[in-house]
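A protein chain is absent from this complex, but the other protein chains hold their places.
On to chain A.
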Amino acid sequence: MQPKSPLLLLLLLSLQLFICFAFAQSTTGSAEGYTIYGRVKIPSNLGTKDYIIPGKVSNVKVILNGGQRVTFLRPDGYFSFHNVPAGTHLIEVAALGYFFSPVRVDVSARNPGKIQAALTESRRGLTEFVLEPLKEEQYYEIREPFSIMSIVKSPMGLMVGFMLIVVFLMPKLMENMDPEEMRRAQEEMRNQGVPSLASMLPGAARSN
């Protein structure tokens, strides 16, 4: 029940591995595990090249393997995980107001210290371990400024609109009709005794 066929996935993954480069080094022996260094950068305005210091933005957490370990950012945005065993790991960044893609990190056992990373959302390899948000998150709806359309679109506006159509457009339609046909229709109406609006109202009945 995979969303994509496994073959295609494997192909994609192997492609990814080619475009990845090592960007972090191990400091300690393989018995202790490796160290993953990285950096989180948050652009002050997505699209521009100005960066703001991530530590000041909000309580940013970097999470390894779904909560196995949690670390925080230094003032310059760097973070590190120590004693990580060889294998394929997942790093997530939790920052309020930003959407970060989880990162797949391969810590190689064969080439000690070789670490590769790729964004899992976009399947893009990372040449250097700098994590940037994919987008800013807006948690609130923006109130639309007042417009005539919003009143017209509201149920009450629709009611009024419908009435206006009946009152003003229908007579226009009647005018456009052929005068002879009109007379015939009026005669028919008179025969059936369809009351006019005025006669429907109680006061009008009396006045007749």
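By definition in this document, contacts are C-beta pairs under 8 Å (C-beta built on N, C-alpha and C of every residue); 3 or more make two chains touch, one makes a residue touch a chain; residues count from 1.
Here, contacts and distances are computed from a predicted model.
The chain not displayed here is annotated in its UniProt record as "ER membrane protein complex subunit 1", chosen from "E3 ubiquitin-protein ligase CHIP", "Glycosyltransferase family 66 protein", "DNA-directed RNA polymerase III subunit RPC6" or "ER membrane protein complex subunit 1". Considering the complete assembly, chain A touches the hidden chain via residues 1-4, 6, 9-10, 13, 28, 32, 35, 55-56, 59, 61, 63-75, 80, 82-85, 87-90, 92, 94-97, 99, 101-102, 104, 120-121, 137-143, 145-146, 154-156, 158-160, 162-163, 167, 196-199, 201, 203-204, 207.
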